[in-house]
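Omission of a single protein chain aside, the complex is shown with its protein chains in their original locations.
Order of writing sets the chain letters: A, B, C, D and E. Residues in each chain are counted from 1.
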C-alpha cells in the first residue's frame, strides 16, 4: 500500500525518542503523533515497537454531521505541542516503551464493509507483533473493527466514556453499521463481554431508550452523567475498575463525553458533559488495569477549526498513552530493552 | 399577515409527533422548532394545540452588541438535533401534549412601541386559546410584552435566570424600553408581583447599583452568583420554589446567565457564570410548579456562528418545554386527548 | 413519510407570493427557499405548482471533504434575503409562475443506492405533475438520480459549470457512484446526450486525465477555464447555447466552478475560478433555452460558517429560477392562471 | 459630553504627524484613525485642523443584519497599518493638511431622531470651524444628518458608490428613517441636488423598483453595475465627474458596493460587486473635484471578525482622505501653514 | 517619543471618571483601558495619577505560537464593556483612585534586549512618580523588566497564576530571555525573593522537570493544579497569603492558567485549568495584601478573534485593579484628594 512513511530496514537507525521542542520548535517539522517516528506497517523495525499510534480517518458511519475523517490530521498537528513527561507521575512513556506513529489505517470512503475489514486487518497485524494500538478517529464505528481484531482470543472488557451508548440496533431502514451501533455489534459478535462493559457520561435527549434497555439486559453498566455528578469521579471510577477487573480491557473515549464548551468540534454534542479536569482524572484512574488498546474518537475539525478540540483530544490521548504504557510494561517487562 | 406557514383547515391532517432522525436525518428538512409542525396563528387546528413555540426576532432594545434578532433562526436550525424523550424522567412532551411551532411573532425593527404592542397581541391570542407559550428571543425586552399578555388576569411570579437584573429605570436620556428595563416596567405596570420574583445568577460589574436597590425595595429576591456558588444549586432552587409557590409563574432564562465559555454568542457576556450542567439542573428543578409560560433570550448568532450557543439554548428550551408540559398537563389533564 | 411541511388540502388557501421584507423582516420566520410556501409532496395544491425548489441534503458521494449535506439548510437560511424582482430584466418569477419549496428529497446517509433510488422517485413525482425542479445540494452525485428521472422520455442536453468534469469512471476499488462520476454514469445510461453536453470552467490539477479523454471521445465539449479567460464569457456562452440547442436541457452548477475567494465553502476548491460577476452573467445568458431542470450543488457550510458561499449559491439559484421560469412559461403559457 | 479624548488647551503641544511604524510598531498604542491625534471637539486646537476623521457608531437604521455600530472601532484598529504617503501620487496628506481624529459623534442607540439631531449638530460644529469631515459608519442612514449639516448653504452634489439606491420611501408601516431611505429624505429636504447625484454600482434583487423610478424622476443618474462592467471604470467616472461638476460635492461610499468576496463584513451583501482594484481606482478618479466631505459606511465587524472588510474600508478611507486633502488645499491654500 | 495620547498640561482639565455607557454607548469612542483617560508619560498631570494601566505589545520571547503582541489592543477594545463598580464589594476604584491609561510601553519587535531595557525604563518612571502599574501583555517575558524596575529597593514577593513555572534556564542553544524564563532570571538577579514566591495552577506535560526542581531548591512554593482541586481555592489562597505576607508583593496572572475552554486565545494552552469563577475568586482573595504592581499576560488575539479570551482577561484585570486600588489607598490614604 502506498504511503509516505519511511521504509527503513535497519532498526538501529531509528530513535524512538521524539525531538525536543528545545531544539526543534513545536511548530516545525512534518507532524507525526507526538513526534514519534513515522513507520510503515511493513517496516522490519516494528518488531521493536511496543505501542503504535494509528489514525483512522473515517466518518462513513456518521448519521448526523460528518467531518471526523479529518480528525487524525488535526490531532497530529496539535500533538507536536505535547512534551514527553507526565506532570503528576513523572512517567516518560517514550523512554519506557518504544512508541511509533504507524500512519493511518487503510479506509475506503465509499464502502463501509470494505473499510471495516481493512481496519480489522491492520490492527490484527499489530496484534500479531505484540503491539498495543492507540487509535485516533474518525467516527465511533471504528471501535468495532478494532475490537474484532483485538478480541481474537476472547471477549474483552471495556471502559467507555461517551455521551451516547452507541448500542443502537440500526438506523435508516435497518442499516447495521453506523457510529451509533458499534458496541451492540461487538457484544452480539462476542468481541465484548457485556458484563465487563461500563459506560460513563451517558446523557442527552433520547429516541425511545431501546438502546439503554438492550444494554442493561445484556449486563452493561450504564452510568449516566447525573449519577457521575452525584457520586463524584473517584467513586465512579472505583466501580468501573471493579467491573472490568484485571482481565483484558479496552478503553474507548468519545470526545463528545466532554462538554461542548471544552470540545465543540464534534458531530453530536450534548450539553452537560465532563470538564477537561474530570476527563483527565478519569483516564489517570485507569492506571494499573490490564489495558490492551484504546481509542479517542469523534474529533471533527470542521466544527472547530481553531484546533481547541483536537488539543483536548491529543492531551487525553497522551494520558491514554501513559496508562497503556504502564499496562504494556507490566505484560512485557523486558521488551523495550530487547 | 403573510408568512410561510401552512394554513391547513382540517385538524385531522396534522401529526404532532415530530419525524424521527431515524427516517429523516437531523440535517434534512425545513427547520421548525424541534421539528414540531409549523402552524399559522390563523390555523383552526390551534384549538388542539397545548404549547406553542414562538420566535421573537427582535433586538431593538439592545444597548450594546446587537444580533439577538437572528436568534430564532439559529435556534430552529440547531433544534432538529433534539430527540423527543427526556433522558432522566423518560417524559416525552411531544406525546403528552400537542406542541407546535407558531412561527415568529410580528416585529417592527424600526419601531419599539409598535413591536411591543404586536408581541402582546400575538401572545394574547395564544392565551385566549389556552395555549402555553415558550418563546425564543430576541433580546430581553421581549419578556415585557409577553408578561403583559399573560398577566391579563393578575400579576405573575417569575423565576429569572440572568447575569443582570434588567431592573434599570432608563438609558440614554430617559429611554424607558430597553433590554435592561423589562422587569422594572413589568413590576411598575403590575404584570409581576415583585414578592414572587426571584433572580438567580446576578453578577458582573455595576454602574451604580440603583437597579439592585430598587428591586430589593420592591421585595424582589436577588441571588447573586457568589451566593449560588456558596449554597449550591439544590438549596437555591428550593428557595426559589418557595418564593414563587404554586401560583402562576413565568420563567425567563437569559443565556448570559451561563458562563461565556459555554455561551459566547450573546451581547452582554459576564464571566463567572453557570455551567451547562448547572443550567440544566436548575430548570429541571422547576418541575411541578404552576408555569404559564417561559422564554429563552439573548442568543446572538453573529457572536457565535459555530452554533454552540444556540445548541445550548435549544437544549435548555427542551428542558423548559418538559417542565411546561408537566404544568400544562396538570392544569388541563384532558386536553391533549380532546 | 413524516415531515414538517403543511398538508393543506385546499389550494385556495395558498398564496404563492412570498411575504415582503417590508412587512416580515428578512431574518424573521421559518426559512423556506426564498420564502416560497413550503408544501408536502402529497399536497393536492401541487397541481398548481410550476416550479419546485427542492433540497437534497446528501454528501455520501463525497471522496474528500464532507459537509455538503448541510447545504440546503444554510441555503434556505440565507435565501430569505432574496427579493422577488430581477434587477436587469424586471422579471418577477414569483408573479409569473407558481413556485413552492417542496422540502428535502428523502435521503439515506447510510446507503448510497437507496438514496439514488429515493431521489429519482421524488423527482419523478414532480415530473409527473409537470413541475420543473430546481434542486439544491448536497454533493454532485445527486445530479445523477435527478437526470434519471427527468430523462425518462429521452436523453437531455446539459450546460455544466464546474471546476471538474465529474466524468471519472470509479474511485477506491472500483466504486462507481461518487461525486466524481455522475455524468459518466448518466451518459452511459443514456440520460444525457454527450454531444449536447458542454462543461465550462474545468481546471485544477489532474490524476491522469482519463476523465477528459473519455468525455472528449463521447463528444462532450469541455471548455477549460483558460479558454474562457481567453475568449470571454459572451463568446463561450454563445457556443454553449449552440451546443445544447432548443431541445430539452438541464443546467448543473457546481459552486466550485467559482473561485474559492468567492466560494470558500465547498469540498474540492480549485484556484483560478469564476468571479461572481461572471457566474451571474453566464446563467443570465441561458435565458430562452428549453430548460427542464437545474441544480446548484456542493455548498458545504462547515467550510464557510459565515454563510458567504451560501449567499452566493442562493443568489445564483435565483438567477437559475428566473431562466427556468422563462422556459416554463414558454412551454406552459396558460398554466399559472389555471 | 464625557469622552476619553485629550483636552489640550495649547495648540503648540500637538503634532499632526502620526508616529511612524518604524518607531512605534503598527500594533502598538491606543488606536486612533490612522494614528492622527485624538482631539475632543471642545479642544481649542481645532482651529488649526483642516480635516477631521469622525466615527458614527450607529446602526439604528438597519432593517436587516445589525452590527455596523461596531464599525468605527474596528476601522480604527486596522487603520494603524496605514502608512502616510500615497504610492501613486506621492501625496502625503498628513504633511499637507492638519488632520485629526475627533472621536465618535454622539449617538443614542435607543432613539433614531435624537441621534439624527446629535450627528447634525456635531458636523455643523466642524463646518463652522471650516473643517472637512471624513466619517466612518455606522449604517448608511448617517449620511442624512451629515448632509443636513453640510448643505446649510445650499444643496450639494454627490458621488454615491453603493449596491443599493437607498432611495426608498419608507419601511415597516411607513417608517421614514432607515438605512434604505437617507438619500430620498436628503433630496426631499433640499440637501442634495438630484441632478448632481450619481449612483454607481447599483445591483441586486429588487422589491418593486419604486426607488429607482423615483430617483430617475428626480434626475438622479443611476449607473447599474452591469453598465459599469460594459463601459469600464474610466468611462463611468468621467461621466460622474461631469454630473457633479465643480460645485460642492459629497462622496458616500457604501462598502457593500464592493463584492462580498472582498467585503463580507456588511449587513446587506450583493454578489457581483466591485473588486478592490476598481474601488481604489474610482476614488482616485475623484481627485480635483470640489469635495466638502465624505463617508465610508456599513462595515459590520460581527460579520467579518477577521478584520479584512475593515482593512479594505480603511484603505479606501485613506484614498478618500487624499482626495479630500486635495480639495481642501485648493479651497484653503494657506490654511495649513496658518 | 511620538504617540497619539494627549499632552494636556493642566491637570484641572482631566476627569478621571470614565464616561458612563448610559451616555456614551459601550462600543463608541476611541478605546482606552476601561475608558480611563489616555495620558502620555510626559504629561504633568501624572503627578496626580495613582494607578497606571499600561500595554506591553510584545511577543518576542515566545517560543511557540506568537500573537500576544496584539493583546493590549484587543484588551482595550473589550474593556469598554467594563462598568466601574465592583458587584460584591461595591468598591469603585475609579472614584477611590486616579487611574489612567498610559498607552503602551516602548518595544522593539526586532530586539529583545533593547525592549527589556525600554520597558524597565518606562516602569521605573512610573515608580518614581509613585504610580502603581497594572500591565497588559504581551508575552510573559515582560514580567522580567517590570520586576527589575519595581524591585529597585529590594526583592519582591509574588503570587503567580500560571500553567507553567516559567522557571526554565534557557531555550535553543542557551538563549536566556524567553517567555519560559522570566522568573528564573528575576530570582537570579534578586528581583524576587524565592521564599516569597508562590505559583498556582501549574500543570501540563513536562520536558524534564528541571524547572520545577530548580524552583523548589530556591524555596519557591509550587502548587500544582491537582493540589488546588483537592484542597479548594480558599485553602490554597490562604497559604498563598501566608507565603507572601505583608511585604511588597507583585501579582502575575498568565491567562493560560485558565482552562482553554474559557481562554482559547493564548499561545501555550494546557487542558485542566481554572474556571473563570475560580480565577475571579483567587484574585479577590488577594485583597488586603501589600501589592505594588500586577500584570495579565499571554492573551493572543489571533487565536481567539471572537474576543472571548480578551473579555475574560480584561474582566480579571478589573479584579486586579480593585485589589491594587485597595493596596494603593492603604499606602497613600491621602493621595487621591491631593
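Here, a contact is a pair of C-beta atoms (placed from the backbone, for glycine too) under 8 Å apart; a residue touches a chain by one contact, two chains touch by 3 or more.
All values reported here derive from a predicted model rather than from experimental measurement.
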Neighbouring displayed chains - absent chain, whole complex
A, C, D, E
Per the definition of touch given earlier, which of D:14, D:68, D:312 or D:325 contacts the omitted chain?
D:312
Taking the entire complex into account, which one of A:70, A:160 or A:184 touches the absent chain?
A:70
Among A:103, A:201 or A:313, residue touching the chain not depicted:
A:103
Touching the absent chain in the whole complex: find that residue among A:31, A:187, A:279 or A:325.
A:31
Going by the touch rule given at the top, which residues of subunit D touch the chain that is not shown?
20-23, 25-27, 81-88, 90, 259, 261-262, 275-277, 279-280, 306, 308, 311-312, 315-316, 318
Considering the entire assembly, which residues of subunit A contact the chain that has been omitted?
1-10, 13-15, 17-20, 23-25, 27-32, 35-38, 55, 57, 69-70, 72-73, 76-77, 101, 103-104, 106-107, 109, 305-307
Tell me, which residues in subunit C touch the chain that this view leaves out?
63-65, 171-172, 202-209, 224-226, 229, 259-261, 264, 268-273, 303-304
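Methods note: only the chains that are shown with their structure count from here on.
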Where subunit B and subunit C touch, do the two copies share over half of their residue numbers, giving same, or under half, giving different?
same
Distance-wise, how many Å sit between the C-alpha centres of subunit D and subunit E, to the nearest whole number?
39
Counting in whole Å, what is the centre-to-centre distance of subunit A and subunit D, each centre being its mean C-alpha position?
56
For subunit B, write out the residues touching at least two other chains, lowest number first.
20, 23, 25, 27, 63, 65, 69-70, 109, 171-172, 259, 261, 303, 306
Can you work out from the touch definition every pair of chains that touches here?
A-B, A-C, A-E, B-C, B-D, B-E, C-D, D-E
